[in-house]
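Below you'll find the structure I mean.
For this depiction, one protein chain was excluded, whereas all remaining protein chains were kept in their positions.
For chain A:
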Amino acid sequence: MTAMQKIYRAAIWLWFAAYALCILYPLFWLAMNGFKSNRNFFLDPWGLPDKWLWKNYVSAWDAGVGQYFLNSAFVTVVSVLLVLVLGSMAAYGLSRFRFRGANLLLLIVVSGLMLAPQVSLISLYKMLQMIGLYNTRWALIVTYVAFQLPFSIFLMRSYFLSIPRELEESATIDGCSTWQVYWHIILPMGKPILASAALLTGMNVWNEFMFAMVFIEDSALRTIPVGLMNLRSQLNTDFGVQLAGLAISAIPMIVMFILFQKQFVRGMMAGSVKG
C-alpha cells in the first residue's frame, strides 16, 4: 500500500468515525441526561449524572408516556396487520392475475404513493367528523392504512412477481382455488417482504405526527409523537423527566430496527427486483 492510499484510508475512517459519533453521541446525551436532576442538568449538561435518578424514567412514564405508549402500540399493531392483510391480497391480485384494467388499477394504487398527506388533511378532518371517527383511534388507523397501502402493495407486488409460477400451476392442477394459492403459496413464500413491509409500516405509523395531532382531540387517546409535545409544555421546568420521556419513546423503534434489520435488508433487496 502506498503512502497516499494510507492517507486516503485514514481520512475515510476519520470521517466515518466522526459521522458515527455525531449520531450516537446526541442519542447517548439524551438518554444520560434523562437521569439527571434539573439542577444537575443546567450546571453540567455534558457530564455524567451526579446521581442516577431512575425515578425520572418512572415519572415520565406516569406523566403520560405510558398511556401514549399503549395508544401508539395499539394503533401501530392494528395498522400493520391491516396493511399486511389488505396489502398482500391486493399485491397478489395485481401480480398474478391477467385481466383488462389490471394496469389501470395498478396505476391508481401506485399514484397514491405520490400524494402529500397535507393535501388531504383538511378534508379528512371534515370527513372523519362526518362519519363519526374523529377523535377515536380508528381515525388514525383508517387513514394510516390507506396512506401506507400504496407503498406496501408496490413493494410486495414486485416480490410476488419473482415467485415462480410453476408452483401455482401445479397447485391449481391439484385443485387449489385462488384463495388457497394465496394462503398456502404466496404468503409463506413472501415472508421476507412481509417482514420488510411490516417494519417500514410500523416505523412510519409509530412516528406519524400530523394526522395524530389533527385527528385526535382527547389527550387520553394521543400517540407518542404528539403526546411528547404535551409533555414538553406540561414539564416545562423538569428537563430530566422530559428527556427521559424522549428516550423511552425512541427506544422501541431502535430495538426493533436492530433486531429485525437483517430481514429488513434482505426483504428490500429481494423486493426491489425489477418486475
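The rule we apply is simple: a residue touches a chain if its C-beta (ideal position, glycine included) is under 8 Å from a C-beta of that chain, and two chains touch if they have at least 3 such contacts; residues count from 1.
Operating definition for what follows: contacts and distances are computed from a predicted model.
Chemist: The complex lacks one chain in this depiction; which UniProt name from "Lactate utilization protein C", "Rieske domain-containing protein", "Nitrogenase iron-molybdenum cofactor biosynthesis protein NifN" or "Sugar ABC transporter permease" does that chain carry?
Modeler: "Sugar ABC transporter permease"
Chemist: Which candidate, A:Leu53, A:Leu149, A:Leu194 or A:Val241, sits in contact with the chain we can't see?
Modeler: Among A:Leu53, A:Leu149, A:Leu194 or A:Val241, only A:Leu149 touches the chain that is not shown.
Chemist: List the chain A residues touching the unshown chain?
Modeler: Output for chain A: 9, 12, 16, 19-20, 22-27, 29-30, 41-42, 45-46, 86-87, 89-90, 92-94, 96-102, 105, 108-109, 111-112, 114-127, 142-143, 145-147, 149-150, 153, 169, 172-173, 177-178, 182, 203, 206-207, 209-210, 214, 224-226, 228-229, 232, 239, 242-243, 246, 249-250, 253-254, 256-258, 261, 265, 268-269, 272-273.
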